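Rather than the whole complex, this shows some of its chains in their spots.
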């Protein structure tokens, strides 16, 4: 755990940001009068719900790529740094999208870029390792 | 694997409970006449769908925190014990919510508490480890 403490901290902070997004959905049920099990009925609620859902949709891409990148490159600081960029992108996505659907672009782009670096960085390195190993 | 067998078993049993929830949604399509790709159209189906979806929404929070807690505290039994509480909470959530949306509270609270212990327990310990390691 010592060798990947920063990646673990980035993971848990990312989950806390996601958790905050789901708290906003729960609060929105009262605020906008959208009783469970409905997830539609008020545009502000629907944006809040999509903020959480889109982040959930990307969590497997991000978290799995983050850890495989860290293992493949035997890196803690670099993986954690790119992961921190993802968190910043997700916070901008939250603050933008909660105002208007059109304002979700920049934050979305930042987190997508960070995810892409981690995913393709991990894949490239692991394919290279596999070739070396079997070569 | 020997050193974290209990956490692995709790993980797989939690996934089986979640799998059962998704089976209920599939069965509900026939039972309540909600043809794919629709996910609305009958209140009983919509509650069944939200039981699965809400559990999916919490799975990354729970599973990642469970394993990081186990690694950070070098613990198998404690992490597995808290994880077992999460499973009990999710079963109560299922049985409650499937009757009425209002009855989903107690089970939801139990699993949220278990998740919180794992997430903040892991985060606190790992921050402490990182400080020791870099100190």
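Chains: A and B, in written order; residue numbering restarts at 1 for each.
Everything that follows uses one rule, which is that a residue touches a chain if its C-beta (ideal position, glycine included) is under 8 Å from a C-beta of that chain, and two chains touch if they have at least 3 such contacts.
In this text the structure is predicted, and so the values were computed from the model without any measurement.
Undergrad: How many copies of the chain make up the whole complex, given that 2 are shown?
TA: 3
In the analysis below, only the chains that are shown with their structure count from here on.
Undergrad: Quick check: superposing chain A onto chain B on C-alpha atoms, how many degrees is the rotation, to the nearest 5?
TA: C-alpha superposition angle, chain A on chain B: 120 degrees.
Undergrad: How far is the middle of chain A from the middle of chain B, if each middle is the mean of its Cα atoms, in Å?
TA: Chain centroid spacing, chain A to chain B, equals 19 Å.
Undergrad: Show which residues of chain A lie in contact with chain B when the two form their complex.
TA: Going by the criterion above, the answer is residues 1-2, 5-6, 8-9, 11-13, 15-16, 18-19, 22, 35-39, 52, 56, 59-60, 63.
Undergrad: Which chain B residues qualify as touching chain A in the complex?
TA: Touching chain A from chain B are residues 43, 46-47, 49-50, 56-57, 60-61, 64-65, 68, 71-72, 101, 104, 119, 122-123, 126-127, 129-130, 133.
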